[in-house]
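Here the complex is missing a single protein chain, while all its other protein chains stay put.
A, B and C are the chain letters, set down in written order, and residue numbers restart from 1 in every chain.
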Amino acid sequence: MSTGFFGDITPIKYEGPESSNPLAFRWYDKNKVVLGKRMEDHLRFAVCYWHSLAFAGLDPFGGATFERPWFAPGDEMAMAKLKAEVGFELFTLLDVPFFTFHDRDIAPEGASLAESNKNVRTIADIFAKKIEETGVELLWGTANLFSNRRFMAGAASNPDPDIFMYAAAQVKNVFDVTRELGGQNYVLWGGREGYETLLNTSLKRELDQLGRFLSMVVDYKHKTGFQGAILIEPKPMEPSTHQYDFDVATVYGFLKAYGLEKEVQVNIEQNHAVLAKHTFEHELALANALGIFGSVDLNRGSYTAGWDTDQFGMNVPELTLAMIEILRAGGFTTGGFNFDAKVRRQSLDAEDLLLGHVGSMDAMARALVAAAAIVEDGTLDAHVETRYAGWEGDLPKAILAGEKTLDDLAAHVETTGLDPKPVSGKQEYLENLINRFC
Amino acid sequence: MSTGFFGDITPIKYEGPESSNPLAFRWYDKNKVVLGKRMEDHLRFAVCYWHSLAFAGLDPFGGATFERPWFAPGDEMAMAKLKAEVGFELFTLLDVPFFTFHDRDIAPEGASLAESNKNVRTIADIFAKKIEETGVELLWGTANLFSNRRFMAGAASNPDPDIFMYAAAQVKNVFDVTRELGGQNYVLWGGREGYETLLNTSLKRELDQLGRFLSMVVDYKHKTGFQGAILIEPKPMEPSTHQYDFDVATVYGFLKAYGLEKEVQVNIEQNHAVLAKHTFEHELALANALGIFGSVDLNRGSYTAGWDTDQFGMNVPELTLAMIEILRAGGFTTGGFNFDAKVRRQSLDAEDLLLGHVGSMDAMARALVAAAAIVEDGTLDAHVETRYAGWEGDLPKAILAGEKTLDDLAAHVETTGLDPKPVSGKQEYLENLINRFC
Amino acid sequence: MSTGFFGDITPIKYEGPESSNPLAFRWYDKNKVVLGKRMEDHLRFAVCYWHSLAFAGLDPFGGATFERPWFAPGDEMAMAKLKAEVGFELFTLLDVPFFTFHDRDIAPEGASLAESNKNVRTIADIFAKKIEETGVELLWGTANLFSNRRFMAGAASNPDPDIFMYAAAQVKNVFDVTRELGGQNYVLWGGREGYETLLNTSLKRELDQLGRFLSMVVDYKHKTGFQGAILIEPKPMEPSTHQYDFDVATVYGFLKAYGLEKEVQVNIEQNHAVLAKHTFEHELALANALGIFGSVDLNRGSYTAGWDTDQFGMNVPELTLAMIEILRAGGFTTGGFNFDAKVRRQSLDAEDLLLGHVGSMDAMARALVAAAAIVEDGTLDAHVETRYAGWEGDLPKAILAGEKTLDDLAAHVETTGLDPKPVSGKQEYLENLINRFC
Partner (left out) sequence: MSTGFFGDITPIKYEGPESSNPLAFRWYDKNKVVLGKRMEDHLRFAVCYWHSLAFAGLDPFGGATFERPWFAPGDEMAMAKLKAEVGFELFTLLDVPFFTFHDRDIAPEGASLAESNKNVRTIADIFAKKIEETGVELLWGTANLFSNRRFMAGAASNPDPDIFMYAAAQVKNVFDVTRELGGQNYVLWGGREGYETLLNTSLKRELDQLGRFLSMVVDYKHKTGFQGAILIEPKPMEPSTHQYDFDVATVYGFLKAYGLEKEVQVNIEQNHAVLAKHTFEHELALANALGIFGSVDLNRGSYTAGWDTDQFGMNVPELTLAMIEILRAGGFTTGGFNFDAKVRRQSLDAEDLLLGHVGSMDAMARALVAAAAIVEDGTLDAHVETRYAGWEGDLPKAILAGEKTLDDLAAHVETTGLDPKPVSGKQEYLENLINRFC
């Protein structure tokens, strides 16, 4: 029985590019096969609980704008159950295969951690039934270790070891719930793992604490036989002045330092990439090059604002560049495209929640089709191969194999009078090539 | 015999804070002992060749503004010799203990690498005599692998292995010259090691090439018995759209990936830190925490412009925060403060070259005095120690030692009903404390 | 009778630079005469209600951290009265001459505007007594036209004229209260006067609405005989994607367009300047050049974060550059330095509220002393005068008087063979000069 929140809206269907129905897919046709795989299996969309169900429209200059029934005062657990009902209505109306959540999104905090955990478990039991009924699965779960004031100075990186322990206990609970619900990954988002001022901070201590915490989670994964991936989500700043998981390269160095680079992968967000002065495709390509690509938080940041705006990704050419890198990485395994995106604070209507997702799913579907065409066409990849072809020679191979010294090369240059000339990088040619397929 | 370039200006002397002589030190008193060491030995100032002697005032919108005698057309080697004369006049007028250079700053490029190398060596021979005569030493040398069009797509990371080899041969020559001149470090600055567009780039290949190149330099250091440090200088972008040595954290991950983290340290620049969205003190503190702090390129970036402005550092409170981190790292060993700073394009007078350095040396001296006072006072460090004091307990120690699991901690939280409360971070108190000493 | 909130802290006193008492002024000595005026009369400090009394420590990633007694649930008006008591304790402990507020900071919103207005008036009556008792005066009042969801799409620039009218009615009430309390200015802060997306926005309509609204406020000022200034506060973005009052230059153009440039001045904030890619001193100097300098919201933004951080200004050299411009503008008349600054979210202690203000008041006092010394010394101003001295010649004067044409000047250049040469801008010399006085 429906909650009625979405009125008489029926599940979104694919109607093709010519449709003018705002509540239809024009490009996302889940069963359409692209590069040998169904669109749905390529894109593995997930709707997140926090932006679409828990966010009330607050910003630093104003209060709630969304008057959802489940924000009403009264019995908090009843409201959490209503929220879960509406959540699965949202997931099924959108026909997405996955959802994601933080523990505090789904159930109210109790008077103690034990009570909070119990609340989470109560809702998780509802989820288990809903998953069974609807076929919508859990892409990943995570712990909210940043909203409560106890975490104001971080969780694992907190100067107070009691808070580290509290966080560990909280993670254990969400990890268990995630595993039991068949979650395909477990995510550690930086939250407030960072600092406000170096004046009161020991970087060395905090990094060691973070390394230890992550190692404990990895150990727990192995102990419990969890088959999914452990993911870290890079972000350079906000809420902290400096976040330790700044970007993909930083996370890689951190993993190497604590011997975890084979155990943990990254969950990359477009808006976080932009805040770190990278392109989205850079972060994806780098994660692939370093062997730590895991999943994606799909959204779009503002290029004029300097904070995380978490808008729905809509720009097809930009998404195409990202999708090319994901195809190059072999596509998702346990990962997927999680919509870490929210409707604007002024988008008050229930319908708006659907429109944001529909538009971005369509944009991403177009990007997939374009990226697949580029990959199939092969011109782009062949161009890159050719550009580096010189490295297939014997001497270059010997260099890369560590068999040559500076002296060797200096002698070679002198003997041969080597005077290499540059060749065009053909950037405009390649940009035009991309546009031909978008 | 003087070149006359600086007219009748005599060596800059310390005259004390009350002096109104623009060409005097008011705070930098090289023999003054601070924390048991002479100011000169703390600060180890170096003047760089490129900005002060080779830069002609060009910017992307205009040509040369500096009409130096050594920019005159004609015999290039004669001009290079004149430049060396003026250079050592500059170093001795400023009474700095060190200088730094790229090979292409000091001598013209020849028709072949062999000829270019010979030109470099000719000037190096002059340097050797000047070093002997003046006591000014070489802080570090480096190779210019970015100005010539052959390097437009990078040097070690170039898709063409011939350019890699050419670069290797060039580095060998500058390395030899640096070693022979008693240089205390050898620097690899990113130059164009980065990319313009991912469309034509293989990140994986280029990172492997960079790793190999650096390993060859490290091997060569050991082979030749060079006692100095090998330094990499992080920079996030410019001239490339993306530079591989983005920031300290990125360089650390790169060094770990190629097993070089014990062999190579970082040369940190304030302006590069700002371009990467970090504070200067963050980069210093992180390098110290990761064990790779080496040296500093001292300058100041504009907070409104988005490119490298390389201005002289003048802001004493900001420099104090940086100096605190350097003192915490134990101060410089082979490193120093190299002025990677240039007078503005409109600062046409010979005198301006001196004024820029004098002002920044004074600002840095004040920062040293303030930082030393803060360290001696001890309140700041004690505050930080106290903040983390909880980690000295038995259970926290066991956690950090890897002896506890998530289950253990979850059980502990449940048993004890642990409900930790946050305490004030005291940021304003600490900021006021710093200001008290500035 | 004290509320006890600040414990046994006694009013902050000047103790001189050598004091190590964190709760003492080391530089701010209110009766000290600088350039013929008491420090207090130069600086005209105000404490703002919103950050110090109404802000609970929320940020976009977490809830309240400050557990103030007046945030307790229960009788909202009783809490508002308690807040007013504590507020005046804060003002008097700090010994500041002024305070500032929004209507919604001081009293709870009622079920109707009439009830809200009544609540405001009730607290205003308390203020009137407190002002009488303590001598602390009102620098300015303003209306909160952005927190309530009704204003989510702006107030005066709202597409719905009913919201324009509601805002007008609300402003009238705060204006009346401000005038009756002896407020020296009335401020219009942009709030949400801007847009989220151009797709649903008519710029032309919204600018006309804003122009009309401001004209009505100006008319009301004249009608009521208010003697203070009307101030607009520029800000480029946040909360809106684009704020109409982007910066000083934009506000000037807007005032000119609606004929209000003689009626309205600007209230300039450092953090807003930085977000608009300006320096603080630029905005001050420009306002002075355009004849619209009014008042200052004193704070400091982060150069790495891209949002409004509203930290306490602490950097004396930067504040000195700002103070120079204010002295050049003749100092404040009705304006002052309002602390639009908040203690960090982790600064939980009552004491922290005092420490933030004390440190920044001290920093500003040092900046005043330095700026006054620079002005008295005269070297800086004389340098600028000399640089433009050529314009005092007859031909240049005739040009500026509009008596010469392009033809005249072309003929002059040809006849005289004019070939002007550039002279040094002496930036390093001038930066050193500033540092000598800081």
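Rule of thumb we're sticking to: a contact is a pair of C-beta atoms (placed from the backbone, for glycine too) under 8 Å apart; a residue touches a chain by one contact, two chains touch by 3 or more.
Nothing here was measured: the structure is a model prediction, and the numbers come from that model.
Listed residues C:I9, C:L181, C:A289 or C:L327: the one in touch with the omitted chain is C:A289. For the chain left out of this panel, the touching residue among B:G62, B:G225, B:G330 or B:G417 is B:G62. The missing chain, though absent from the display, is touched by one residue of B:F45, B:F146 or B:F437; that residue is B:F146. The omitted chain makes contact with just one of the residues C:P73, C:G225 or C:P420: C:P420. Chain C meets the missing chain through residues 112-114, 149-150, 152-153, 159-166, 168-169, 171-173, 175, 196-205, 207-209, 212, 215-217, 219-220, 223, 236-237, 242, 246-247, 249-250, 252-254, 256-257, 275-279, 281-282, 285-286, 288-290, 321, 325, 380, 383-384, 387-388, 390-391, 393, 395-396, 399-400, 402, 404-407, 409-410, 412-414, 417-423, 425-427, 430-431, 434. Looking at chain B, the residues touching the absent chain are 57-65, 146-149, 151-153, 191-192, 196-197, 237-239, 241-242, 275, 302, 304-308, 344-346. Summarising the interface, chain A meets the missing chain with residues 20, 22, 26, 65, 274, 277-279, 303-304, 312, 314-318, 343-344, 346-349, 352, 355-356, 358-359, 362-363, 422-429, 431-436, 438.
Just so it is clear, only the chains that are shown with their structure count from here on.
For the pair chain B and chain C, the distance between C-alpha centroids works out to 38 Å. One inter-chain figure worth recording: chain A and chain B are separated by 36 Å, centre to centre, where each centre is the mean of the chain's CA atoms. For chain B, residues touching at least two other chains, in rising order: 277-279, 422-423, 425-427, 431, 434.
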